[in-house]
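I'd like to ask some things about the structure below.
With one protein chain held back, the other chains of the complex are shown just where they sit.
And then chain A:
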Amino acid sequence: MDRKHKEKMIKMTFLVTASSSILILFLIMIFLFMEGLPIFKEYPVFKFLFGNEWYPTADPPDFGIFPLLIGSVLVTAASSAIAIPLGVMTAIYLAEIATPRVRGIVKPVVELLAALPSVVIGFFGMVLVAPYLQEVLDVATGLNLFNAALMLAFMSVPTICSISEDAIFSVPAELKEASLALGATHWETIFKVVLPASLSGISTAIILGMSRAIGETMVVLMVAGGAAMVPGSLFDPVRPMPASIAAEMAEAPFRGDHYYALFATGIVLFMFTMLFNILADYVAEKHKQVGAATL
């Protein structure tokens, strides 16, 4: 086989692999919509999104996912509030301040955290953190929004830290050297040169971390408490969308209204994740650096 044909073959292989993965994702999306949309024939969209009552097995059933939606948003927001500063600052420390030896030990450890199965983190939150929170804060239950946010932050810190660190680390040395040569201190260089140059990478890291938090199922099923109501405080139990889907899908009659409603909840979740990704793309595009700092 001559070089030209070989080249063509390799090109084709990559094309087939890429297009099949896109096709599969597309088919999953179609399936999701096919199984979710029929609920809106029985139940109005507005009532589904903004209804306050989630009683899928009552007669007649109520499919208002508003408390679940709010639960998901709040848990994600609270966990981001914890995970973003922690993750980004750890990344700055590792990339800019830590000695190579410290970096060589700490980075793999942080990445190892990402390998912890979510059920282990959930169990940890349920058996150790929940009773502790209840005792120390004197709240009714330790299975609440705050506990879930803590556990989710645990899971998204490695993602945020690892990707941010890569972005910060790959800022070209000449940018830093130029800044230092002009008389800027190390701190000024980090905050005014390195961080802006790696902003697109960091924002991607943050959004990926948040996507992980909003879609995470096991942890919220185990530690969020599962009360389908809009929480009044940080220490009230909530029922995020993935928890609801996981808890109920097994027993929802196949192709019944409840089944459709759970898939429709999946569509809403999908929309959220997609929104996050579009946002990440937009931020990355807007802060794209040109010249030497192009990532």
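Note that a residue touches a chain if its C-beta (ideal position, glycine included) is under 8 Å from a C-beta of that chain, and two chains touch if they have at least 3 such contacts; residues count from 1.
As a convention for this text, contacts and distances are computed from a predicted model.
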Report summary line: Its UniProt record identifies the chain omitted here, from "Phosphate-binding protein", "Iron complex outermembrane receptor protein", "Aspartate carbamoyltransferase" or "Non-oxidative hydroxyarylic acid decarboxylases subunit D", as "Phosphate-binding protein"
Report task. Could you tell which one of A:F46, A:W187 or A:F254 touches the chain left off the display? Result -> A:F254
Query raised in the report: Among A:L221, A:M241 or A:L269, which residue is in touch with the absent chain?
Result: A:L221
Query raised in the report: Where the complex has a chain not shown, which of A:P158, A:P237 or A:G266 is the residue touching it?
Result: A:P237
Report summary line: Residues of chain A touching the missing chain are 53-58, 67, 126-127, 130-131, 134, 140-143, 221-222, 225-229, 237, 239, 246-248, 250-254, 256, 258
